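Note that one protein chain of the assembly has been removed; the remaining protein chains are unaltered in position.
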Amino acid sequence: MAKFLPLSQAVADNLNDGDTVAFEGFTHLIPTAAAHEAIRQGFKDLTLVRMTPDLIYDQMIGMGMAKKAIFSYAGNPGVGLLRRLRDAVENGFPHALEIEEHSHAAMANAYEAGAAGLPCAIFRGYRGAELARVNPNIRSVTCPFTGEVLAAVPSVRPDVTFIHAQKANRKGDVLVEGIIGIQKEAALAARRAVVTVEEVVDNFDDLHPNLTVLPNWSVTAISVVPGGAHPSYAHGYYARDNASYLEWDEIAADRDRFREWMQENVIEKSADDFAARVEHLRNVA
Amino acid sequence: MAKFLPLSQAVADNLNDGDTVAFEGFTHLIPTAAAHEAIRQGFKDLTLVRMTPDLIYDQMIGMGMAKKAIFSYAGNPGVGLLRRLRDAVENGFPHALEIEEHSHAAMANAYEAGAAGLPCAIFRGYRGAELARVNPNIRSVTCPFTGEVLAAVPSVRPDVTFIHAQKANRKGDVLVEGIIGIQKEAALAARRAVVTVEEVVDNFDDLHPNLTVLPNWSVTAISVVPGGAHPSYAHGYYARDNASYLEWDEIAADRDRFREWMQENVIEKSADDFAARVEHLRNVA
Amino acid sequence: MSELGFTPDEMMTIAASRALKGDDVCFVGIGAPSAACNVARLTHAPEITLIYESGTIGTAPDVLPLSIGDGELCDTAVTTVSVPEMFRYWLQGGRISIGFLGAAQLDKFGNINTTVIGDYAHPKTRLPGGGGAPEIATSSREIYITMAQSKRGMVDKIDFYTSFGHGDGGDHRQRLGIDTKGPTLLVTDLAIWKPDPDTKEFTVVSLHPGVTRDVVQESCGWTVKFADTLEETPEPTELELKTLRDLKARTDAAHKGEAVGAKRGSKDG
Partner (left out) sequence: MSELGFTPDEMMTIAASRALKGDDVCFVGIGAPSAACNVARLTHAPEITLIYESGTIGTAPDVLPLSIGDGELCDTAVTTVSVPEMFRYWLQGGRISIGFLGAAQLDKFGNINTTVIGDYAHPKTRLPGGGGAPEIATSSREIYITMAQSKRGMVDKIDFYTSFGHGDGGDHRQRLGIDTKGPTLLVTDLAIWKPDPDTKEFTVVSLHPGVTRDVVQESCGWTVKFADTLEETPEPTELELKTLRDLKARTDAAHKGEAVGAKRGSKDG
């Protein structure tokens, strides 16, 4: 049953050193505030799972928190590469990073299988693709009816998933809308699901019946963090801060500049600082 | 690309003797008008697929149109048995009916796999259940990561699927809402998808972005048939005619009474007669 | 009924409802289970989550649905999902605490038949089949069963294993790799039964008011085991009875054809 908690407590209660953790968001609704709180609390040896690790995993990897990354596209979306992740993979800085790399189709199916309580997912994939050679977690299954050989990957079952959503109601049910990405699957695939939301409303009585709602008993903790997805966006609340993504490319290019930026913008800040960062992005049409 | 057609033409163009066909609807939005049109056109040797064959398959089987039924629950929902289907299975009347029987989980997964273009579905099912003994299409697959033995069933790929939906826009995009059941999967799993709708609206501009919409290029034909789901219901339009379900139990109990009822209410009627049948069920709250 | 003030059927529904708790997530079969689950929700367990296989999660119907997909279920649900999602994420995903089933035929180990009477290929009576039950029976953390007793229904050997209970008893579930508890409760119109901890055979632990051991045995097809200390099921309270009867009255009225309006949807598209 969802508990409403301050973000610092929600993170402290649900994340542990050595956990397999997903901070999910497919471009939209990226749980930046939760990731920054995890950085402030200094967790170690994390296995970071995400289809599209972007700035927040670049930051966590750069801060030396990650033992391993499981992903399908490690880029700064629309901008370029992730320079802290590159530094870890290419130069072992700040330390070596184990990687398990998949395609989007594989990761999406793996989360889906995790939410569905299955040990693996099967799909038509990786045909002719070299990832199947370098990733031992890409195997195959033969269809017992047609003999077709399909790709198989293990399901993703994180210890904890963090997502950002538009809103919760007072009972703790959570609404995700717009580009819903992989959020529902990531939350349901995990042992514990922590959600940051833009706001809490009285009830969901007027919501359309088929929207993506996580019932309160499928959520572990909820923290109210307006702006908590910045520089990503929250459909209906504020727009994507594209300038910040462009700026990150320069910040992450230099080890010292990265540390300084993290000190100033993450370590010395709190979840309360996010609201101000999205003020100029709220002029909704 | 969806063509708007009179129902008689949509059925004639898309259904053939010997086809594997799904008239889907999970209690809600059952495509009764399309099924009745198929009965009037007198198709033969059909393989009827549906999770919950109810009145319309009882009618088609009773009229001798079906060679085989693939299903997971052959009942009159909330009322009892399907007496024409029973007569076919128990007594071979009007002729013998081959059956391929599954559980709901299996059928739901099989449609999902069909929509996903896969040859089979895997799931954790049929453990200790005797259907696995009598249905040769229930097999197994071993997870290549954990060694767990999972159930496997062939995907469902009908030649044509008929569904009923609330509305289309002028471009031919289709909206399904409320209890969405297996409609999207059934439509996408089929080579051809025919949709009857309550009404056509100018556009879907004000629809929530995450609703169940079939784009016009995923639909073959659309026919406007107000009331076309009766005695099932259309969320937002009219309520379920529970009395008709109760009445059906008596009609179908007797071979002669069944034929008379079909003559009077199906053979001598048309799609235009459905609107009047739901008039008394439209007093929406 | 006249002397007791309630019917055996009412006692059954109310006794079954008492087994449910507010934090249960209950996958509801139609018929008797649906009534019991909603009485629980309307009395001692208002926070209970009721799920019907049509995809309605956290539903709170004002009248009992005739089918598992009546509009009332969607109108009052926290959310309504597709049927594949229902069976994959919510049932197979391990989120159901109680699967609540009825049965056409039941044996003493909680195995259920709703498929055929007679031989499968040439049945004497073709029943509707399993629907969601085969996987509800193995994916729910535990299973409650409710049915009115009869020698036709409670049999020594069922004709078809639609849904697996405890199989031949003992550790049969574990031997098949099934890690859920299976049937842990049977509520009939005469008694409350629980499986023996070792053999898993259903054992009468409580007799409903006015019911004797002989009455239970007379309407059961196997030799009934009784617990050493046999309790008497508390009578329905006034609130329980009123709740159940009001629910049934509203339901009867609705099913006679009064339209229950669809409350939510896109009227703007």
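A, B and C are the chain letters, set down in written order, and residue numbers restart from 1 in every chain.
Everything below uses one rule, namely that contacts are C-beta pairs under 8 Å (C-beta built on N, C-alpha and C of every residue); 3 or more make two chains touch, one makes a residue touch a chain.
All values derive from a computational prediction rather than experimental measurement.
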- request: Mind giving the shown chains that are in contact with the missing chain?
  value: A, B
- prompt: Per the definition of touch given earlier, which of A:F23, A:Y57, A:W217 or A:Y233 contacts the omitted chain?
  reply: A:Y233
Statement: Sole touch to the unshown chain from A:F43, A:Y57 or A:Y126: residue A:Y126
Hidden-chain contact residue, picked from the options A:H28, A:R192 or A:H230: A:H28
Sole residue of A:F204, A:W217 or A:F274 that reaches the chain not shown, by the stated touch rule: A:F204
Task: Looking beyond the chains shown, say which of A:A74, A:V160 or A:I251 touches the absent one.
output: A:A74
Query: For subunit A, which residues touch the unseen chain?
result: 26-28, 51-52, 71-75, 77-79, 81-82, 85-86, 89-90, 101, 103-105, 108-109, 111-112, 123-131, 134, 148-149, 166-167, 169, 175, 177-182, 184-185, 201, 203-208, 211-212, 233, 235-243, 245-246, 280-285
- prompt: List the subunit B residues touching the unshown chain?
  reply: 1, 112, 115-118, 173, 184-185, 188, 204, 206-213, 215, 217-218
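We adopt the following convention: only the chains that are shown with their structure count from here on.
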Per Cα centroids, the chain farthest from subunit C: A
Chain centre separation in whole Å, for subunit B relative to subunit A (CA means): 39
Field: Whole-Å separation of chain centres (CA-atom averages), subunit B against subunit C
entry: 27
- line: Listed in rising order, subunit B residues that touch 2 or more other chains are 123-124, 148, 177-178, 180, 208, 211-212, 235
- request: Indicate the residues of subunit C shared as contacts by at least two other chains.
  value: 74, 80-81, 88, 92, 139, 264-266
